[in-house]
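Removed: one protein chain of the complex. Kept in place: all other protein chains.
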Amino acid sequence: MTLSQVAVMSMKLSQIVDYLETQGMACSLLGDPSVSIEAVNTLEDARGGEISFLANPRYERALQTTKASAVVVGSKQAKANGLNLIRTADPYAAITAMMVRLHGHRRHPNWGVSSHAEISETAQLGENANIGPLASIGDRVIAGRNLTVYPGCYIAAGCVLGDDVTLYPNVVLYEQVLLGSRVAIHSGTVIGEDGLGYAPVKGKWVKIPQVGRVEIGDDTEIGANCTIDRATLGATVVGSGSKFSNLIAIGHGTKIGADCLLVAQVGLAGSVTVGKHVTMAGQAGVVGHITIGDNATIGAKAGVTNNVEADTTVLGQPAVPITECKRQFAVIQRLPEMRHKLRHLEHEIQELRAQIEAQSHLIEEHQPDQPIAR
Amino acid sequence: MTLSQVAVMSMKLSQIVDYLETQGMACSLLGDPSVSIEAVNTLEDARGGEISFLANPRYERALQTTKASAVVVGSKQAKANGLNLIRTADPYAAITAMMVRLHGHRRHPNWGVSSHAEISETAQLGENANIGPLASIGDRVIAGRNLTVYPGCYIAAGCVLGDDVTLYPNVVLYEQVLLGSRVAIHSGTVIGEDGLGYAPVKGKWVKIPQVGRVEIGDDTEIGANCTIDRATLGATVVGSGSKFSNLIAIGHGTKIGADCLLVAQVGLAGSVTVGKHVTMAGQAGVVGHITIGDNATIGAKAGVTNNVEADTTVLGQPAVPITECKRQFAVIQRLPEMRHKLRHLEHEIQELRAQIEAQSHLIEEHQPDQPIAR
Partner (left out) sequence: MTLSQVAVMSMKLSQIVDYLETQGMACSLLGDPSVSIEAVNTLEDARGGEISFLANPRYERALQTTKASAVVVGSKQAKANGLNLIRTADPYAAITAMMVRLHGHRRHPNWGVSSHAEISETAQLGENANIGPLASIGDRVIAGRNLTVYPGCYIAAGCVLGDDVTLYPNVVLYEQVLLGSRVAIHSGTVIGEDGLGYAPVKGKWVKIPQVGRVEIGDDTEIGANCTIDRATLGATVVGSGSKFSNLIAIGHGTKIGADCLLVAQVGLAGSVTVGKHVTMAGQAGVVGHITIGDNATIGAKAGVTNNVEADTTVLGQPAVPITECKRQFAVIQRLPEMRHKLRHLEHEIQELRAQIEAQSHLIEEHQPDQPIAR
């Protein structure tokens, strides 16, 4: 129901194969080219008229039971009793292309510029602005074309936004936040709040004005209820093409490179430098003032306390290279056994000592003139 | 002060005992039945006219100092110098019943349908709707009776809500979120945002349209500032009767069973299957694509990386059965000692070897014709 609601068209399997080829994805059809497809769905939920996919081998069993009219699979996937299959090198990329083609991306409500929004006279919005009611846009805000702002958003004075920016409901941008183009920020996310900047003076915390800014690059997408501190001085930066999940905290002055992927509840302290194409798994944490190299991967719940080399994967608390970490985990499982063995060896050694003593006596007995070195 | 403000009535201890009996809680009064009670409070804060309770033995000392006029205690609780006691099998359930009776649940402001709310003409709200100002309700939204929506909420197009739903301020529901009946969602929580769904194509992250939905069951309560991703395809599900605390992240396509309890800052990745009556303690994390059995308990900060059997408790990172985990913790405490002992044994063995060598020489001396096997 959900899917048919949003389905915008239908395509025959032959057309789908042609389309994927035009997208540069070589593929072959195993089955009936005339079958008509209206939507994409999971192997589990799919019904007639829907196409599904198999990317993760652990779900292969589902091929036996799926009601999908066709399934996109890997190039080497075996036939599955009469199921229409489209074989291709990267089923995940192929199904993504089909989801875009058949379903498309979210269509926003069309508010134009709502008379129930609060927009400063000094704000400059580009053409085709779509501003919902109950949104606030402050003084001297400058935005490019095709800006979409949902209700409950607050854009403070001096923010600068590129083209094709989307702010979902209740997003807050503090003053002087800079967003690139094609940026999407999900509900409840706050960008540019003050960081935890205090100077300890006689046992009290004296606030340091946070006069820096935040710069969010092009083609970034930030999840829901995240918080990205403004810099104390200079800028907090999120690089172009980076994608955040939800409930992520970024400290003041931290600089994240391009095309990074941050999973939910990741936290970075202040003044961290993160390279390009870094992945951080859920609930990972990074202490302040360190550097993480390009293409590094930080495991789930890792506690990163030292610099991480480029192209390495770290895990654990404190985080260490993953092979080392897994070895440690493996041994920790065996710790009780090791402790037991250690006790056992002690006893054996005592036993051996006793035997040696006994032998010494025997030997001494008939050569009392020659004491044994102990 | 707070409590007397919200107190709605007063009852004598005899009436309280009668009431609890009618609620199926056998209890006995040790003290003066005519004492009048207006409110419930903690042992520490209670004053005359208030009743308190003792459920956690660690607070038993407080019985000596409380100013409460009466205390609900366990069946075996000893007298406490002249303090009025109500003994019952489950003091916690009993005091809960008394809180409901004496204080009742939150009374919402009565807005009717505010003329300052933004409500689509195509939205269908059931009878007795209570919609605050500054709330937004989108196209084709369908809601049952007694809907309460606080200011700042946004309900996107196509959402379907049951009866007696309450949305506290600034809750956001993306399109096609389905809420059951008697659902309460606390402030700032976002439901139905896009999950972290991207296909890696040539080093870039290509967005996968998230065309699935979210289904929240009957009698659920979701805390503040949580995030529940919509499914990529199909549904993300929270089962009936489940209760969430705050700042919880649920990944796309994850399915949580009935009557689960999730504590603050818990995070579940995508495509996780959680059974019924599962408890997850604070800051626990669960990786994607695994299954957690009915009645399982996940300890605080646990990092769950494998399936969890029904009726088991796991703890640690990676999470293992709690007994195993505690044994590991215990041994880890002793690691430095173990390391020391290991060094010690090495020395002892060298010593023994030396002695054996010495003996060999002696023995050889007077039987040179017989070499010793080494």
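Note that the chains take the letters A and B in the order they are written out, and that residue 1 is the start of every chain.
One rule holds for everything that comes next: a contact is a pair of C-beta atoms (placed from the backbone, for glycine too) under 8 Å apart; a residue touches a chain by one contact, two chains touch by 3 or more.
This structure is a prediction, so every number in the text was calculated from the model and none was measured.
Visitor: Using the definition of touch stated at the top, determine which of A:Thr227, A:Ser240 or A:Asn295 touches the missing chain.
Guide: Only one listed residue reaches the unshown chain, and that is A:Thr227.
Visitor: May I ask which residue of A:Glu44, A:Glu60, A:Glu193 or A:Asp218 touches the chain that does not appear here?
Guide: Result: among the candidates, A:Glu193 touches the missing chain.
Visitor: Hey, which of B:Leu30, B:Ala93 or B:Val113 is the one touching the hidden chain?
Guide: B:Ala93
Visitor: Tell me which residue among B:Asn84, B:Thr148 or B:Gln265 touches the hidden chain in the full complex.
Guide: Candidates B:Asn84, B:Thr148 or B:Gln265; residue touching the omitted chain: B:Gln265.
Visitor: May I ask you to list the residues on chain A that touch the chain which is not drawn?
Guide: 118, 134, 136, 138-139, 152, 154, 157-158, 170, 172, 174-176, 188, 190, 193-196, 198-199, 201, 203-209, 211-213, 225-227, 229, 233-235, 247, 249, 251, 253, 265, 267, 269, 283, 285, 287, 289, 303, 305, 317-318, 320, 324, 327-328, 331-332, 334-335, 338, 341-342, 345, 348-349, 352, 354-356, 358-359, 362-363, 366
Visitor: Just checking the interface: what residues of chain B touch the absent partner chain?
Guide: Per the touch rule, chain B residues meeting the hidden chain are 2-3, 5-6, 40-42, 44-45, 56, 58, 90, 92-93, 96, 99-100, 103-106, 109, 116, 132-134, 150-152, 168-170, 186-188, 221, 223-225, 241, 243-247, 259, 261, 263-265, 277, 282-283, 300-301, 316-317, 329, 332-333, 335-336, 338-339, 342, 345-346, 349, 352-353, 356, 359-360, 363, 367, 370, 372-374.
Methods note: only the chains that are shown with their structure count from here on.
Visitor: As a multiple of 5 degrees, what angle does the CA superposition of chain A onto its copy chain B give?
Guide: Value: 120 degrees, nearest 5.
Visitor: Averaging over Cα atoms per chain, report the distance between chain A and chain B in Å.
Guide: 24
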